[in-house]
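Of the protein chains in this complex, all but one are displayed in their positions.
So, chain A:
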Amino acid sequence: MMRRFVADLHVHTLLSPCAAVEMTPRNIVWQAVDHKIDIIAITDHNACDNVPAALEAAKGTTVTVLLGMEVESREEVHLLVLFDKMRQMKEWELFTKAHMSGRLNDAARFGAQFIVDADDNFIAEKNELLLSSLTAGVAEISAQVKRLGGICIASHIDRPVYSIISQLGFIPPDVELAAVEVSRHMNAQDASVRIPAIGDLPVITASDAHVMEDFINGPKTAFYLEQPTVGEIRQALLSQNLRRVVV
């Protein structure tokens, strides 16, 4: 049976150097339960090390965690990538590792990058500089995500930086996007009028939370699905099989 799921497909944990330490997977899941957020995607910059902790923390709760990452392309375009299976995510992680800059993080300048478990225990600090572009371009990234069975959503396309439109002027036809995301600064319903470059692409909105208050109060997108999976979200974005998206 089809039901309405409130989703936030863009949430950073404390692995992202720009996110607050309160953004532990456990805290995020607990807040999601309290605030009736049904689906969250953990989307740290160029890394997915805190996804397992979020999956573990969500066990036995009403919250579904989707496997995600916010990737930065060679052109400094941010893209959300989402997968259903850990096997796909692991494959994707290999691709990102092969395309990292090789620079190390300077925690004093950029912030620390913490990996934790489902009980908020410190596991490790990630050394690679995550706030950096991969050596792969947007088209290559989107093709690889498609090959692995995931979906790509262009992040905060209304923003003047790190957006596919700010960097590339318009959305190239060879980039396989399931949707575009607008930030909390733009009403998603106005987006395709205010940004004609969106064309016919579906529009979603998400919190892009780096602190808990933004996660709780930031914008969300509702999906009508049978199951809270990336595969069904893809169908909803295409308005297929009675699945649909409401912004």
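Just so it is clear, a contact is a pair of C-beta atoms (placed from the backbone, for glycine too) under 8 Å apart; a residue touches a chain by one contact, two chains touch by 3 or more; residues count from 1.
Going forward, contacts and distances are computed from a predicted model.
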| item | value |
| --- | --- |
| Per UniProt, the name of the complex member that is left out, chosen from "succinate dehydrogenase", "DRTGG domain protein", "Oxidoreductase" or "Sugar ABC transporter permease" | "DRTGG domain protein" |
| Touch criterion as defined above, residue of A:S132, A:Q167 or A:T229 at the omitted chain | A:Q167 |
| Residue, one of A:P17, A:G137, A:G150 or A:P202, that touches the chain absent here | A:G137 |
| Absent chain, residues of chain A that touch it | 74-76, 137-139, 160, 165-170, 172, 174 |
